[in-house]
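Mind looking over this structure? Questions follow.
Here the complex is missing a single protein chain, while all its other protein chains stay put.
And now, subunit A:
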Amino acid sequence: MTLTLTRPRSVARQVLPGGPPQGRTLGYLFLVPAGLLYAGFVLWPLAQSLYLSLTDWDGASPDRRFVGLANFRRLLGDDLFWRSLGHNLIWVVVGTALTMGVALLLAMLVWSRPRGFTALRTIYFMPQVLPAIIVGIVWSWIYNPAFGILNRALEAVGLESWTRGWLGDPSFALYAVLLASVWATVGLAFVIFTAALHNVDTDLIDAARVDGANGWQRFRHVVIPQLSNAITLVVVLLLVHGFQAFDHVWIMTKGGPDDATQLIATYTYQKAFMENEVGYGATLSLVLTAISLLVSIAVVRVRERA
C-alpha cells in the first residue's frame, strides 16, 4: 500500500503569502469603517489645523487670510510660548517621575495581596474615574486660602509659616496643580503595575535571594526588568498626558496667576477661543502635537534598545 501525503487545502491557504486575493479584499473591507473614522476624526481635523495655522482666522470671520509661515515665525519669538513649554517640561518630568514612583510603590505594597487588597485597589484607582471637573473643584477647595483644609492642617500642626495661597503664589501654583493631577492619574499607573507584577516570575526572586541579593537588588535587577513593558506603557501614557495637560489647570487656575501655570494646551485654548486668534491657536496645537509625538517615539525607541 502506498501512502501519498497531500497537504490539506486549508493549510495550503494559510501558507500562501498574503492570503488569496479575495481574502485580502475582505480584510481591507473590514478596515474601511475604522479607516473612515480615523480619517474623519483624526486626519481631516489635523489637515484643517495645518491649513488654519497658515491663516490669521479669528474664528468668526468668513475671510481666512493666508499668511504663510507667519504664525510659526511669531511663535519662535513668543515669550509666553517658551514659558508655557518650560512649564510643560516641568509637568512632564516631575509629573511622570512622581506618578511612576507613587504608583509603583503602592503596587509593590499590595503585591502580596494583603487583607483588604480589593478595597485598597478601589481606593487607589478611585481618583482616576473622577471627572476632571470634580478633581479640580475638590483640590481648589483643599488649597483655598480662606477655608481650605491644607492651610488649616498646617496651622493645626504648628506650621503656620508654611501656609500660603497655593494656587495664587506664582512660585507654587504650578506644583500645586500638578500634585492634584498626579493624584488623579496615579490610579491608572497603579493598576497597570499591579497587573504586571502578577506576571513577575517569583522563582527568579527566590533564586536571587539564595544568591545573596538584598531587597533593593532584587527589586532593581529582578523585578524592574520584568516590568519593562509596563513601565514603557506607563511612561508613554504619562508623557502624552503631560504634554496635553489642560483640564485640571483650566479648572483650578486658568493658567494664572500671571501665567505661572500656563501650559501649551491652555495657552492654545486662550489664544484660539478667548482672544479670537484661531490661526495662531492652530499653530500652537500643531507644535504641541509634534512635540508629544516625537517625545513618545523617542521614549519607545530608547526603551526598546534598553
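Assume a residue touches a chain if its C-beta (ideal position, glycine included) is under 8 Å from a C-beta of that chain, and two chains touch if they have at least 3 such contacts; residues count from 1.
What we mean here is this: contacts and distances are computed from a predicted model.
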item	value
Protein name, per the UniProt record, of whichever chain is missing from view ("CotJA", "Amidase", "Fe-S cluster assembly protein SufB" or "ABC transporter substrate-binding protein")	"ABC transporter substrate-binding protein"
Listed residues A:Trp91, A:Tyr124, A:Trp139 or A:Trp166, member touching the removed chain	A:Trp166
Touch list for subunit A against the chain that is not drawn	58-62, 140, 143-146, 164-170, 173, 253-254, 256-259, 270, 273-276
